[in-house]
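Heads up, one of the protein chains got dropped from this complex, but the rest are sitting where they should.
Going in written order, the chains are labelled A, B and C, and every chain counts its residues from 1.
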Amino acid sequence: MDFRFTAEQDEWREEVRAIIESLITPELEEEMQNNSDLGPGPAGKAFMRALGEKGLLGIPWEEKHGGLGRPLMDQYIFSEEIGRIGGLYTNSTAVNMVGPTITRVGTDEQQDEWIPKMLSGEVECALGYTEPGAGTDLAGLETRAVEDGDEFVINGQKMFTSAAHFSSHIWLLARTDPDAPKHRGLSVFLVPMDSPGITVRPLWRMDDGRTNEVFFDNVRIPRANQIGEPNRGWYHVAMALDFERVSLGGRYAGLLKRLNALVKYANETTANGAPLSQDPYVRGQFADLGIKLEVVRMFSYRTAWMIDQGQVPNYESSAQKIIATDLIQEIADFGVELLGMHGQLTKDSPHNRLDGELEQAYRSGIFLRFGGGANEVQRDIIARRGLGMPR
Amino acid sequence: MDFRFTAEQDEWREEVRAIIESLITPELEEEMQNNSDLGPGPAGKAFMRALGEKGLLGIPWEEKHGGLGRPLMDQYIFSEEIGRIGGLYTNSTAVNMVGPTITRVGTDEQQDEWIPKMLSGEVECALGYTEPGAGTDLAGLETRAVEDGDEFVINGQKMFTSAAHFSSHIWLLARTDPDAPKHRGLSVFLVPMDSPGITVRPLWRMDDGRTNEVFFDNVRIPRANQIGEPNRGWYHVAMALDFERVSLGGRYAGLLKRLNALVKYANETTANGAPLSQDPYVRGQFADLGIKLEVVRMFSYRTAWMIDQGQVPNYESSAQKIIATDLIQEIADFGVELLGMHGQLTKDSPHNRLDGELEQAYRSGIFLRFGGGANEVQRDIIARRGLGMPR
Amino acid sequence: MDLALTEAQEMLKNSAREFLERECPPSLVRAMEDDERGYPTHLWEQMAGLGWMGLAFPQEHGGEGGSLTDLAVLLEEMGRAMLPGPFFGTVVNVGLTILDAGSDFQIQQYIPRLASGALIGTAAMLEENAQYSQDGINMSGELSGDSLQLSGSKLFVESANTADLMLVPVRTSGSGEHGVTIALIPGTASGVSMSALESIARDRQYEVSFNSVSVPTEEILGGVGEGWPVLKRSLDRATALHCAVSVGGAQKVLEMTVEYTKQRVQFGRPIASFQSVQHDCADMVNAIDSARLATYQAIARLEDGLSADREIAMAKVLANHAYKWTTLTAQQLHGGIAFMEEYDLQMWTRRAKVAELKFGTSGPHREVFAQSMGLV
Partner (left out) sequence: MDLALTEAQEMLKNSAREFLERECPPSLVRAMEDDERGYPTHLWEQMAGLGWMGLAFPQEHGGEGGSLTDLAVLLEEMGRAMLPGPFFGTVVNVGLTILDAGSDFQIQQYIPRLASGALIGTAAMLEENAQYSQDGINMSGELSGDSLQLSGSKLFVESANTADLMLVPVRTSGSGEHGVTIALIPGTASGVSMSALESIARDRQYEVSFNSVSVPTEEILGGVGEGWPVLKRSLDRATALHCAVSVGGAQKVLEMTVEYTKQRVQFGRPIASFQSVQHDCADMVNAIDSARLATYQAIARLEDGLSADREIAMAKVLANHAYKWTTLTAQQLHGGIAFMEEYDLQMWTRRAKVAELKFGTSGPHREVFAQSMGLV
């Protein structure tokens, strides 16, 4: 067993880091500073497409699809480097979730049509799963797609569709057979966001980010845009979610950076005549969080490594999802506490500390514990899938 | 609101403390030293009956039943004083659980027969609820009691019947109507342990204590020993369990004593050149445990006080049960850890610390978290009974 | 021992709840987050009409003669409703401190007007280091003749924008517990200026700067250089009473969550029927009940003039946990809907985090408790 990166992997990391840094323009920095909660702006999109030109949107993709054909661990290293900076847009939903699903279940024509455009950044995807009545119980969704000649006609409403306002397409899960048992009557579609009949309405998140409601009113799309087997959409989406959980791992680098900033703050801030870092409670908290972060790293490596070995992560991606997302919240919570009264101040406030990043993290940290499959459900999965415990 | 004891209550505490101390004989001390895991011996029984003579087995009982007619809070204070010493036998099951149930559901004749004997210590009760297949799901029990003229004939097996080997009677829950829904076909009986057909077999607990299996083979008892309404036994027993949860509160004093001993140990033991008490981790742990112990105290006062006000504790006795029993385990766990390698040594070992009490507490602390209604079930009760959440 | 509210306290609780549900709904709280003043004047006047500002002051000074526990009952309801505005500062930080340590002149000068709501008060204690201790007071005060000259700045001053009277501890000599002097300063005093801070709670907090502000010595509270014990008592009272605010907020969030999970159907059943949801809610009940009992215990001891350091520390640790943990768990049980700004829950969630920071996080309070256990 060996937990260290190989020399080749270290070199790869250097390489992608240099590329990423070379692509960060002053415009992008300004945009991220002012605009980061709203989704990528023009500079963010340009950055993403530049990554595409360097091949970095298709790291683990087979060369026949236009990718670099590298191990998933290299993708993982890339995502750590992206995460280390934070706020960068990489067309991740398309290239890490939707694309891999299309290569597995799409027709050759569909692969030829969509994959290159995803790898270049031309096609970007919003996820159209959740509905007002169907969150954790996703299979209960009610948006309908009805065949009409060579087309499907879509009617319904999606909610919390985060990237809908800046994506070219929506990866839509809709009901195609209302008479089948609820998991068995769903299909997936790639729907252009500029189709007539689509309305996007913003929803504002408590962390100032934007998400959306998306309404479908007799939206017509070609039959060719239905991906994979009809009425097998549930299983295609489950596959995509597993990919998503894996990609969460890239959080390690960003959290490490945050924790290091807090260590520095604790070392340099005096309270009652001694550095904060010498407060017993503070030391214990740091150790617990630091250890958990190392667990996140090891769990992340494990899932990426398993996939590279041709194994399918079973309960392991759920484990990683729980640990990583709980920790995001815990670090933010502790961070605000460490900063004391200053911790409440926002990035716009005078006298804030560490750019007010912690209070924003406290608000946004709430999201991932239920988003992408609630952590309670992940525990159910570990017990049932991992341990064979009965329903 | 006032959380302090009144002057009268303080006086009462002094009074019972003095009585208790006056009744502790050298024989009793020796017996507790050598024998405490096996149940009360002759000296323990004599102590209990002496308490009875002083009226202290019937503190909250009405005077017409031979009690002192005092508030339950005075009983609670008594139980703190008993708990402060630890290991004393007070006929608690009879006087705190079975007796109160008989006064509420028994006939006048039954009250006249049993209550005085419980208050004098002549009648002692083992609880005959659990069976091999019926633990948390108590209502699934299979021991049968069949009417036969003026008698009932009992067949079946009880398990984990802790006091069966030294009690005069068993408070037995048995099925009297096998055709009714399972909660509605049960009745309770007071069965003399010397009835022909009863066999008691010891079971040894992992904390070296003794419990028992009790086998009933055509045991015949008079109809008069059936207590309360026929087939309403489930509800009578639920009532008794609520009383039991309340009586757990007396643990506060014993736990406080233990925590104080650990504080003293931490202050007086040097590690790496400084008192253990100055170890950051140790201080934080002490504070958390100390605060929880105060919560136990407040929760205990709350239930006792509610009953004195004529209120019926709803979810509150479950809350108290969870907090108190989790804390028993947590203090033992931390205590062994604080003592380090010495913490593993038993009371019989040279070089032990604090008489090896902590390692024994670690083993026995496991019990109450599931005994007397598993803490998981108590959480269910708080949610369902306290908050009205649906099944 | 008496663990019940009195009948009068029950009435106060019920009427306060009714009033606040009507006059201070979440929509108002939301609107006030972006309001320059931070609270509606008419609401303040209504509360004054109900005698709330005077509740805990003696009748001879224009109050209602109520107890600290009465006040806590009211504050619990205010926490429940997230009442915006300067009530806590006016009554607790300023009013009760003057009542405790003020000269006859000061008491007669200020208490009746604070009790009637005519005067709005705030405490300006914290400085750049934001410490709730004697070492936190470094802003300079210089005595010359009949006046005290103040220069420096204070942070996290709540509702400074509307304050008529500021309680400002400064250092006139020495260090540590000695040499702290508390000045009472009109909000309009010459040399006072302020700039807004932005907080996660979106309430009104300010940096207040004092540029050679001159205060006559009769406005010194508790004697020159003798301010620390006064301030310590003031902080103790405020800490305990603020726990009641947290308990009220947590209780409301629990109720909202139980309500929501009973309504929300997934997998064909209300999510309130899932055991993990039930256990979360049961743990909330225990956390909140623990905090509430500890809070009222601490307040009862303060009221009786007993030592209460241990009880206050415990109440703060438990209330910090109860409020914060209840809101975070509530967010988790609500999922996406409550992550939206337009859903009300997040307003409590943001306030819970600030409540944890105010008057000391749990770390230092745990340490106070550890010392009370006899740990050397």
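Just so we're on the same page, a contact is a pair of C-beta atoms (placed from the backbone, for glycine too) under 8 Å apart; a residue touches a chain by one contact, two chains touch by 3 or more.
A quick note: this is a predicted structure, and the numbers were derived from the prediction, not measured.
Colleague: For the chain not shown, which residue from B:W12, B:F160, B:W234 or B:F286 touches it across the whole complex?
Modeller: Residue touching the chain left out of view: B:F160.
Colleague: Using the definition of touch stated at the top, determine which of B:E27, B:E151 or B:D279 touches the missing chain.
Modeller: Touches the omitted chain: B:D279.
Colleague: Would you write out the residues of subunit B that touch the absent chain, in ascending order?
Modeller: 130, 133-137, 140, 159-160, 203-208, 211, 270-273, 279-282, 329, 333, 336-337, 340-346, 348-351, 359, 362-363, 366-367, 369-371, 374-376, 379
Colleague: Which parts of subunit A face the unshown chain closely enough to count as touching?
Modeller: 1-6, 9, 73, 259-260, 263-264, 266-267, 275, 277-278, 282-284, 286-288, 290-291, 294-295, 298-299, 301-302, 305-306, 309, 315-316, 319, 322-323, 376, 378-380, 382-384, 386-391
Colleague: May I ask you to list the residues on subunit C that touch the chain which is not drawn?
Modeller: 274-276, 279
Criterion: only the chains that are shown with their structure count from here on.
Colleague: Using mean CA coordinates as chain centres, what's the gap between subunit A and subunit C in Å?
Modeller: For subunit A versus subunit C, the centre distance works out to 39 Å.
Colleague: Distance between subunit A and subunit B based on Cα centroids, please, to the nearest Å.
Modeller: Result: the chain centres lie 52 Å from each other.
Colleague: In whole angstrom, what separates the CA-based centres of subunit B and subunit C?
Modeller: It comes to 42 Å between the two C-alpha centres.
Colleague: Where in subunit B do residues touch at least two different other chains?
Modeller: Residue numbers touching two or more other chains: 283-284.
Colleague: Mind pulling the residue numbers of subunit C that touch at least two other chains?
Modeller: Only 277, 366-367 qualify.
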